[in-house]
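Mind having a look at this structure? Questions to follow.
The complex appears here minus one protein chain, its other protein chains still in place.
Moving on to chain A:
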Amino acid sequence: MSKKLPTTTAEEPRAEEGGPEVVVPVLPAADWSNPLRHPQDRRLPRIAGPSGLVIFGVTGDLSRKKLMPAVYDLANRGLLPPGFSLVGFARRDWEDQDFAQVVHDAVREHSRTPFREEVWQQLAEGMRFIPGDFDDDTAFKQLRSAVDELDASRGTSGNYAFYLSVPPKFFPKVVRQLKKHGLADPPEGSWRRAVIEKPFGRDLASARELNALVHDVFEPDQVFRIDHYLGKETVQNILALRFANQMYEPIWNRSYVDHVQITMAEDIGIGGRAGYYDGIGAARDVIQNHLLQLMALTAMEEPAAFDAESLLMEKLKVLKAVKLPEDIGAHAVRGQYAAAWQGGEQVRGYLDEDGIDPSSTTDTYAAVKLNVDNRRWAGVPFYLRTGKRLGRRVTEIAVVFQRAPHSPFDSTATEELNQNAIVIRVQPDEGMTVRFGSKVPGTSMEIRDVTMDFAYGESFTESSPEAYERLILDVLLGDANLFPRHQEVEESWKILDPIEGHWANHGRPAQYAAGSWGPEEADEMLARDGRSWRRP
């Protein structure tokens, strides 16, 4: 535990006595460890080492609403290194000051923590803006010199993360330009990392192509794929719940669990994202990444350690064990929202949205049944569903247990009794609910469902860090625990591709009224198994 201490001080000259002529840098030993850090000194936060963040597509929505506020919040919490630098790259005719102003406004509007002038000053000194196109060689040359200049003036030590907040069609261009201008090659002893956002391809072939392209330029373990769901406290809590407690794990298997429902519902339509969304659809947009990740975390075995490699191994094992139903048509449903009244507002159907082809077969709702063929889960179906314009915005994982095998109470007593369930509410109202039966006060024996509730807002800080804060910090620290690796991405496509293939050749999406909980076909799909969807 105890770290190596400096052995002796007597014979070395003291810097202040040595006068100003001390220049020869003493290089640290390879096993140098910081004596001011100690594993038992748990107050000291993990601060990222000297580094900078380059954001491509810095004028986009994500960048303004999430990334820049997250960078500020990190700085405000004292988690960014002194000299941290932020470089923006976009097609705008801006100077550094204009960029700083844009960041300032974004931070003022969207940051989670209060605005503090001194933190802002610390950040603003390290802001640079590079105007230009992704084709533009001069812009990348400028970026190169900005990076070198920051190393000299801010001490970023050549460590840079490149955040590609750009539409997928620009990925190849940006990555190639980074390679061409030597920005992806780290100088000795430093790192260059790439951060990319979904979609990671649109099927297995394109995902492989994209991975090959990115890995050609960056080392595979220096590529960080953002799945912002994994940065959420509640998702990390799945692991704490399962592996830091004794009472859940014994029942977390086929002997007690009847089935698992994972839902991610949105109440909004596609809004202005028609160009991106049409042809992609809900299954590719959500199931392939978020829902399969949530499923993997719910179903995986205990990892040997809480590190990226062990987590990847366990998640991969689950994804590889996934088996599709033989009759895909009977166990996968897609739908499109139709015009209706939603929450007191009349909304358009998907096919009437601006920029959508009226004959489009893109799914805005998708529900699939998956089996995980291993000893723990054989015979326990996992139902995954996602959709737009559903009843309300909610993401949750519901583990539904089998009915009690025998009840000493007569049937009238337990009439209102449902199956027990553990529900992990990922968002909003983060927390967990346990549902079980309890006697109704009174004379006769009557049993009714009650819930025991744990809400994050009740037991912990009102403002947990935003997912992007955690993820950006992890990128700078090089901690890949919360990032899906390319193997997982490819494995997920292998699960989804046959379903998409089936849909492409059979029928059209079912229509469901906006504001409802999905098409009737989805209810029928569960009814065939003798089950029903929870109303989240």
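Observations, loosely collected:
In the analysis below, contacts are C-beta pairs under 8 Å (C-beta built on N, C-alpha and C of every residue); 3 or more make two chains touch, one makes a residue touch a chain; residues count from 1.
Rule of thumb we're sticking to: contacts and distances are computed from a predicted model.
Taken from the listed names "Molybdopterin synthase sulfur carrier subunit", "PotD/PotF family extracellular solute-binding protein", "RNA polymerase sigma-70 factor, ECF subfamily" or "Oxidoreductase", the protein name that UniProt assigns to the chain not shown is "Oxidoreductase". Between the chain not shown and the residues A:157, A:261 or A:420, the one that touches is A:157. For the chain missing from the display, the contacting residue among A:122, A:310, A:361 or A:433 is A:122, taking the whole complex into account. Mapped onto chain A, the footprint of the missing chain covers residues 1-2, 5-6, 9, 12-16, 22-26, 28, 32, 34-38, 40-45, 47, 49-50, 75-76, 78, 81-83, 116, 118-119, 121-122, 125, 152-155, 157, 453-455, 458-462.
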